[in-house]
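Here you go, one structure.
The complex appears here minus one protein chain, its other protein chains still in place.
The block that comes next holds subunit A.
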């Protein structure tokens, strides 16, 4: 019964993001709205990518052509979302800021960056895995043509990687742009390059007996790198962390 496998893969892909949602976003209506809007922006970027794919008729079968452009479009829309947030913040500042601060409603930039990254990641991961999950509900699994049986677990872990990566990319992108100076180029540049690298590595998975380990290791290595970069960017050092833990 591959219902078990389907449930397992769903939990692998969405387990961690679900916990993140429950503990960081669910209790904050503002963050929920930001996540949903951010997800919508991702969908718009996908729409544009699909227009491009549709327009370039001869290269429709070559996925390797469409992928880099999809990455570029996604990052453009992430930037556009940043501009939108900036405008909103500006508008909010002109309206009774004191009242809101008294009530505890602070415009936490970090939280907004985090929520927007999370929204982007969630919808991106969903699009990556939902077709695969629905095909998994039948009685069979991959293998009749010689494909590896590990395809489904690998896809689930890659989706998890995508969701988490997008969250951190969101934070890095927005925080770097806020910081200004040299960070305005390094931050977004790193995001675009690592995103491009990750997406292109996953193209390796489309051979008959792929080595899923390559894309998984690269993905999680990039994730680790992004976590470290975020921490550095936010200005944490050992003292700060010790303070927070108490």
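Note that contacts are C-beta pairs under 8 Å (C-beta built on N, C-alpha and C of every residue); 3 or more make two chains touch, one makes a residue touch a chain; residues count from 1.
In this section, contacts and distances are computed from a predicted model.
The complex appears with one chain absent; UniProt names that chain "Nicastrin" among the candidates "Exosome component 7", "Nicastrin", "High affinity nitrate transporter 2.5" or "U6 snRNA-associated Sm-like protein LSm1". From the set A:7, A:43, A:56 or A:80, the residue in touch with the chain omitted from the display is A:7, counting the whole complex.
By the touch definition given at the top, subunit A reaches the unshown chain through residues 1-2, 4-5, 7-12, 15-16, 18-20, 22-24, 27-31, 61-64, 68, 103-108, 110-111, 114, 131-132, 135, 138-145, 147, 149, 151-153, 156, 160, 189, 193, 196-197, 200, 203-204, 206-207, 243-246.
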